[in-house]
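The complex is shown incomplete by one protein chain, all other protein chains being positioned as in the whole.
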Amino acid sequence: MSGTTVIPERVETQKPQKGWAGQSVPRKEDKRLVQGEGVFVDDIKRHGMGYIFFVRSPYAHAHITSIDVSKAEAIKGVYGTLTGEEVAALTDPFFQLSTPPGAHLKDYALAVGKVRYVGEAVVAVVAETRELARDASELVEVEYEPLPPVTDARRAEDPEAPILHEDSGSNLMWEGVYEWGDLDAAFAEADRVVKIKELHFHRFNSTPLETNGALVEYNRGTGQWTIHTNNQFPGFAAIMMGPAIRCGLDKLRFVTQDIGGGFGNKITSHPQLVVCCLLARKLNRPVQWTEWRTDFHLSMSHGNERWFHDTEVAVKEDGTLLGFRTCALDDAGAWLRYEPLGGVIWAQVTPGMYRWRNIRLEFTQVATNKAPVSPNRGYSRMQHLWFTERVIDIVAHELGLDPVEVRKRNYVRAEDMPYETPNGCVYDSGDYAQMLDVALDLIGWSGAEERRRDAAVRGKLLGVGIGSTLDSGTNNFGQARMINPELQFSGNNEVATVKLDIFGEIVVTLGTTPQGQGHETTAAQIVADILQCSVDDVHVRAGHDSYWNSHAGFSGTYASQFAVTGLSAVKSATEMLAAEIKKLASAIFGGVPVEALELAEGSVRIKDNPEVALPFMACGAIINANNAGLPEDLDVTLNCRYVYRPPFQVPDIERKFGNLTLTYAAQVHAAVVEIDPETGYYEIVDYAAVDDCGKRINPQIVEGQVMGATAQALGAAMHEVFEYDEDGNLLTPNFYDYHVPHALDMPPLRTGNIESPSPFTPLGTKGMGEGGGAGIHAVCAAIQDALRGHGDAIVYDSCNPYHRVWDMLQHPERTRELVEVVQA
Amino acid sequence: MLLREVEYAKPSSVAEALAILVEHDGARALAGGQTLINVMKARAASPDVLVDLNGIEALKGVELAPDGTLSIGPMTTCSELIASAEAKARPILGEVCAQIADVQVRNRGTIGGNICSNDPTNHLPPLLAAIGAQMTVAGRDGERVVPAEEFFLGVYLTAVGPGELLTKITIPAGKGDGFAAVTVGADGTCLVNAAASVNGAVRVALGCVAAAPVVLRPTSGDDEAVRTAVRAAGLFPPADVHASSEYRTHLAEVLAVRAVRTAVERS
Partner (left out) sequence: MSAVSSSKTIAVTINDTVYEREVEARKLLIHFIRDDLDFTGSHIGCDTGNCGACSVIVDGVLVKSCMMLAVQADGATIETVEGLAEGGELTALQQSFSDHHALQCGYCTPGMLMSATALLRTNPNPTDDQIKKALQGNICRCTGYWNIFEAVKAATADMA
């Protein structure tokens, strides 16, 4: 692990700096976390609480013929149970985003009448202790009548395929055709057409170390639930849960605390939260649920598995890419949870990083008897960007061109920015070619051939590969209307409140739900810069609490947006506060004009006469406790709430055209692999990651996100997969079989960055937390490069464990069959 | 993650432990717990009584006799074996133990536990089979010595029967040993492993390819002789998410050759 970039210098927090933004300020969160004093949801206890254990389906597809909970309920210490039948009586099915036929499916918090994937929750048992709930769950008797399952998305629409949702009558959950430019002209102009029969992006997710969980209390008097949870998008959970439970959203109070990683996998826990709510009310006691690791793997938020069939790429002899068409088949699993939004979210980055203008993509999403798919880091864009990177490499490979040159020839150029893509998304800024050069330099590209020879002497096949990717951030939720024109969503928002308390304390409340991104710290940096105080003087509350109205409909931490939505809300709320402080001082100083005042060193003072100053503490005290005699028209509260709203329009639904995300961070990675041709075993021996997320508020935090995304991508590239057998059993239901990277697995890492500020955001920042999976793209490219001249296999799958590399070495013809190059 | 109700005892002698194992039909020995407790968490097996061996001094310790024979107490942890000066007489022992999982597991996991659980992906069963270890098993009829090749009977099945305990592992002197594995990630679960020992004759033991280690005796230490022996074994390894049967068969051949090469180099 040598060779990392120099970590930007740490900054003293005692004395105010010229600017806190741009400095690697030590994190406020760390002090409690390194002492084990963070509060995670399973740490919270309530007197008399009951622990939930879910009885889950052992079948991928079956009718439920009977459920008998009597033996379980008879056990002393068991407080009660909940079945699908009760859920169906007490709640309405969850709101569906899709159009018919997908829209007709009835999604309840527990399985009703049928189970549709192994691990689906059927009955909830609540008991005095965790062990007792588990014991009692074994006494719940569920009778099933098994049905044949659908486990291959490619077979889901066969005429004889078993249908998961009778209400839909089909396994087709959603489909749409996206086409822009002039495909016919593009293919007419092409010198060659590269055809790729099938590419496959595999099913995995980010397996945050803390699983989902909640502790739910019900107040009978007010009818309000308090939901302590680690759900990372409470706004979405509320919208899904309220109508289902038949209560107003104000009855659902979401309180988050420290969250042990989210990566999108803590967005769709609303079914389990509904179960908790119903039980808390039914049993008149707090109810606690912590997801077991196995439960998480079996049932929670798998990433989209996507096939790309019958791809055709129009290309000129010199490697200029004119366009492509493809058929994307998305495996949604058994239920649509946040889907089919994934069916359009890839459109934020339709052309990837490339300038081709003529694109057609037929998108089909089907249901299968697997765990439901929901957001995962890089949600839906990662799959699409992997596809574009595979196309680049395969085209380069087949045409005998250098993949670096093909990229440079086709990348969107810095001078093109802001760049409108064929479907109207506006890439705000960036210089991909420069990033590529930095990555190549870091990886020692010029010495690659010598390295290859040296590896060959040691009996190894060396390959170098590039993976470039975008992290589109700050969604325009209007894109939902391209899935379903009836969906009344558009735009986005985030809230911050900043107040000056009685003793001059600056208190910030965020609508966000950070899971390690350091929001308390970066928010404090923005505030401190505006109020000209120390970050130590700014207290940012940990977590999100919807009770106190510091949130809006889209509040949460997801989709690479905090640096834009959250921090912009903080900025504006603080600017409001700064203006109010000056207004108050103006009044107190006897009418001095506001322009003559400045904020400095924790006070407001007259610029030309700095001894005339009012410390913040005095301001807070006056407004809160000593306000007699203030001018009647002085509208100062020192408690400022701001809702940031990014500048979006509702997209053109007909043309599927419009700006779908506000910012487009980029990453370019390079990987060097060495393959043992005798076994297919390989190692990543060198790695470089270059990122551009515009203005970096806290460089160390940004770099941490790049590293984390890289590690997860490498794990997914090499080992991590949610693989099912033909009966629908998940073969990797825990960390024993599902191998994530450990410390010894990490390659040496070199990082670099450039900063292309976004012209569209108040701070010039771009969201960047997801990353875009560049590691997967790079490793695939590196493996294909290593196999060049040793069979020339095509890397067709995003996951390449040793056995697949072995297969590609042994039977390259099987993968070569997937590719055909024809003269146009 | 939550165990069924179980009874627990912590005897301080082998005799006491045996008595409890004999008296309670569903009793099982608890060594390091690094396998058994996970099995119990999954409720794949739920003994009625756990007999904790961690208090029995007689089951610990590593002794080196003047002729180079090592006597290893089965409750010796992997970490203790790695650190043991005596065990360095047969360096392959510590080297292979150091590849097992991680330091937390090695601090509690025991040699005896690793071989008595006989998970087909474990490191120590093929290793001990290759180097010709002898296991002393104590039961109600006294003690008997079982050579490694007769000790490993099937998946999770060894010569230690109900009411019995492994009480000693005896390793003959030697240093011409090798071990090769392909694992899922560094120090991860073995896809296939192979142990080899050259002591005049060549002995190879393959792990992960059958219910118990497959012991082969190639005619020589030459690559071709080793490959021939592996092919002649007629392996039909299990397939799972990590590897097909053919892939495992192929790996067995490659790793056997590599293990033997190392063993020859060191002999």
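All chains are identified by letter, namely A and B, in their written order; residue positions are counted from 1 within each chain.
Everything below uses one rule, namely that contacts are C-beta pairs under 8 Å (C-beta built on N, C-alpha and C of every residue); 3 or more make two chains touch, one makes a residue touch a chain.
All of these numbers come straight from a predicted model, not from anything done at the bench.
Contact with the omitted chain, checked across A:Asn212, A:Gln479, A:Thr522 or A:Gln700, is made by A:Gln700.
Touch with the chain that is not drawn comes from one residue among A:Gly84, A:Gly102 or A:Pro208, which is A:Pro208. Of the candidate positions A:Pro58, A:Gly242, A:Gly260 or A:Pro757, contact with the hidden chain is made by A:Gly260.
Residue B:Ala19 is the one among B:Ala19, B:Ala58 or B:Ala173 that touches the chain missing from this view.
Within chain B, the residues in touch with the undisplayed chain are 1-12, 16, 19-20, 24, 33-34, 37-38, 40-42, 49-50, 52, 54, 79, 101-105, 107-108, 186-187. On the side of chain A, the interface with the absent chain consists of residues 1-2, 4, 7, 10, 24, 26-27, 29-40, 42-43, 45, 130-131, 206-211, 258-261, 263, 290, 292-294, 515-518, 700-701, 703-705, 707-708, 710-712, 734-736, 740-744, 746, 749, using the contact rule stated above.
Assume only the chains that are shown with their structure count from here on.
Chain A and chain B have CA centres that are 43 Å apart. Across the complex, chain B meets chain A through its residues 1-5, 43, 102, 182, 184-189, 191, 240-244, 247, 250-251, 254. Those residues of chain A lying in contact with chain B across their complex are 130-131, 134-135, 138, 292-294, 678-681, 718-719, 721, 723, 731-732, 736-737, 739, 741-742, 744-745, 801-803, 806.
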